[in-house]
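Here's a structure for you.
Left out: one protein chain. Kept in place: all the others.
In this document, chain identifiers A, B and C correspond to the written order of the chains, with residue numbering beginning at 1 in each.
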Amino acid sequence: MLISCPDRAGIVSTVSQFLFDQGTNIVSSDQYTMDPEGGMFFMRVEFDLENLESRLASLQEDFTRVADRFDMRWSVYRASRRKRIAVFVSKEDHCLLELLWQWQSGDLDADITMVISNHEDSRAFVESIGLPFHYIPVTPDTKAEAERKQLELTEGKVDLIVLARYMQIVTPKFIERFPNRIINIHHSFLPAFVGAKPYNRAYDRGVKLIGATAHYVTEELDAGPIIEQDVQRVSHRDNVNELKRIGRHIERIVLARAVRWHVEDRLVVFRNKTVVFE
Amino acid sequence: MLISCPDRAGIVSTVSQFLFDQGTNIVSSDQYTMDPEGGMFFMRVEFDLENLESRLASLQEDFTRVADRFDMRWSVYRASRRKRIAVFVSKEDHCLLELLWQWQSGDLDADITMVISNHEDSRAFVESIGLPFHYIPVTPDTKAEAERKQLELTEGKVDLIVLARYMQIVTPKFIERFPNRIINIHHSFLPAFVGAKPYNRAYDRGVKLIGATAHYVTEELDAGPIIEQDVQRVSHRDNVNELKRIGRHIERIVLARAVRWHVEDRLVVFRNKTVVFE
Amino acid sequence: MLISCPDRAGIVSTVSQFLFDQGTNIVSSDQYTMDPEGGMFFMRVEFDLENLESRLASLQEDFTRVADRFDMRWSVYRASRRKRIAVFVSKEDHCLLELLWQWQSGDLDADITMVISNHEDSRAFVESIGLPFHYIPVTPDTKAEAERKQLELTEGKVDLIVLARYMQIVTPKFIERFPNRIINIHHSFLPAFVGAKPYNRAYDRGVKLIGATAHYVTEELDAGPIIEQDVQRVSHRDNVNELKRIGRHIERIVLARAVRWHVEDRLVVFRNKTVVFE
Partner (left out) sequence: MLISCPDRAGIVSTVSQFLFDQGTNIVSSDQYTMDPEGGMFFMRVEFDLENLESRLASLQEDFTRVADRFDMRWSVYRASRRKRIAVFVSKEDHCLLELLWQWQSGDLDADITMVISNHEDSRAFVESIGLPFHYIPVTPDTKAEAERKQLELTEGKVDLIVLARYMQIVTPKFIERFPNRIINIHHSFLPAFVGAKPYNRAYDRGVKLIGATAHYVTEELDAGPIIEQDVQRVSHRDNVNELKRIGRHIERIVLARAVRWHVEDRLVVFRNKTVVFE
């Protein structure tokens, strides 16, 4: 259960009392208050409940009364209900492979249900492991039609879209169908090097560390809530190709971490930032 | 308030209800359950209470009933009551200087009240900033007498002893007066290179990272609960002196972090390990 | 060209003059002197030479005279001659997959020519990408015979053996056929946790960072020259399974880096340590 609301006295005790009365066992509970005086309060509670399936509806209904009192935005996710993921990819496949690998090894507790690409490059591998691969080419002329097809495949059918080095810009119309449910990996340490060719620009600027950033996609390019970032040291000896090679390893690790947190319901977005309950 | 007890249903709700009934406002609350089935439960709650000084005694008395029901070990610390620290040092002063610097800059929310050393080297600087400096030389013959003097200066007068590169072994008798209240910095990534001359041994073994470890002191040498560790990359080009130079920077950062967590009551020790509520 | 010899005046100028006279163009040159006074000197020179194939033999013959004068151990490797690698694996396949992935993406400038395993688990994937997979089960009774088969497959046929989480101990007899040409990944930050079950022992000790170590295999278990190490932060919240999950990512990165350095001839071993010319 994820909760956010204006901070007031009594939230923790009320919520935990409620859950206790419902017969749940709290496995873990984490909270964060943005500012003691009049700030926002965020809470994540993981709990066990026998016969969850049959009792969840009534628990949610009962909780509405609590939530109203505190002006809460809240949601309950069943850990047993694995999220479905569509991965979008272009030519570079390292992020896709990492996600597939973590999924197959059981590190990613979700289901990748399809791969959508504007290139045919990854088809063979994706199909070899039994996953549907949808080739939807994108040109300026066909962009609207391509997006219509993408929506048809994904809307109501997946819970999360991962842009795993998908080199097309998605439109506001598409984004609004998946609010805070599209994760992109940008190959720089944002907000440095927003936009195209970040490794070339990192090389030109002579930075001593390069990075990658996973973020939720919003209308403004590369400006959505940052979920995770990491960097690695480089030197004057590394040319652009070396930066790309080193960067690929950061990108896949950062993206996989962000996706894992999302599917484990560890992320809350507030004012274009993420709260990460690790 | 720090709590540890066997895990059972209802702990969080009971504690938070209790604190709410007492009129406190919970600023932050963090918990950790070692193992869902029959493990240990750890909780840290930070709360505000008006007229804390006058009401704390009755709050503690009332809480005893809650604690007994759940078989809790617990303690309440007043954030307003700054802990007093005695720093023990030998010749190398980088860890001492870091602590003094963080204390003077306000980063360390505690009071360093004295420095004790078996060498005179640091006297001038320590006294120049108005702190008492106690020179207590230690030789095999005078060790017992030295320790008696150290106890006389510290027992009941400080809350924490920090061995900031103090190159003498403290005896079990001394340790039992300050259970989990003596922090040592060891200049290796424990459990590698327990004991003397870790940098020389790291050099001989050809490791590619060197580290430092802050831990509570227990009877067994360098085997107490680890509080914090960090490492830094080295190469074949670094000789023993370079390792020492690089290591000094790791040591002071790691020790300062551990001391900060201790004085902010973020540490719980259980079975020779620490739970760190960051 | 890799050179090691006792340090003396004139080595660099003699070697570079020799290479210049032979008509080579030095692409990069790196050197390291262990100790200005009477220590060892190490040098790595990368050079271009037209018609290298036909002229290499005479260059090597001529260089013998230079080498004798300075008492050098030296070798020349052709970058165009890609090294052949046999990967040994047991059940856990993350390190194998990483190597295959880096090989396929062109990041690993060598040829993986076979996979040998004491389990059948990885056969399907290995064969699906067209690589020979050799299943050689190992029991106490069949160990000698298994090793005979391994040697038959590899001796003279591969340049490097990579133990990518191969959970059998290789015998001194096997090791001496591949001196400094067997790389193992150990799943701890050596010399901490030598031997079996390092993650369990890391958990019990309560370390705050876990690591992995790639090293050349020598007779003494986990005591060979360290090539590369890395670590990642963990917390009290991570149980043994979490440590293993986090550790897998460190292992594959560290091993892949070590293998890359080896196949690019960036490693010189001296007194159980490695010099890494990055």
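Going forward, contacts are C-beta pairs under 8 Å (C-beta built on N, C-alpha and C of every residue); 3 or more make two chains touch, one makes a residue touch a chain.
Quantities reported herein were computed from a predicted structural model and do not represent experimental measurements.
**Student:** Thinking of the whole complex, not just what is shown, which of A:Y32, A:F88, A:F125 or A:Y199 touches the missing chain?
**Tutor:** Answer from the full complex: A:Y32 touches the omitted chain.
**Student:** Which parts of chain C are in contact with the chain that was left out?
**Tutor:** On the side of chain C, residues 9-10, 12-14, 16-17, 19-20, 25-33, 36, 48 touch the unshown chain.
**Student:** At which residues does chain A meet the chain that is not included here?
**Tutor:** The list for chain A reads 32, 35, 189-193, 205-209, 211, 225-231, 235-237, 239, 272-276.
**Student:** By the contact criterion defined above, which parts of chain B meet the unshown chain? Give residue numbers in ascending order.
**Tutor:** 94, 97, 101, 105, 107, 128, 237, 245, 248-249, 253, 278
Heads up, the rule we're going with is that only the chains that are shown with their structure count from here on.
**Student:** Rotation angle for the CA superposition of chain A on chain C, to the nearest 5°?
**Tutor:** 180
**Student:** Across all chain pairs, which one has the most C-beta contacts?
**Tutor:** Top-ranked chain pair by contact count is B-C.
**Student:** With chain centres taken as the means of their Cα atoms, state the distance from chain B to chain C in Å.
**Tutor:** Each chain reduced to its C-alpha mean, chain B and chain C end up 41 Å apart.
**Student:** Note the residues in chain B that touch 2 or more other chains, in rising order.
**Tutor:** Those would be 32.
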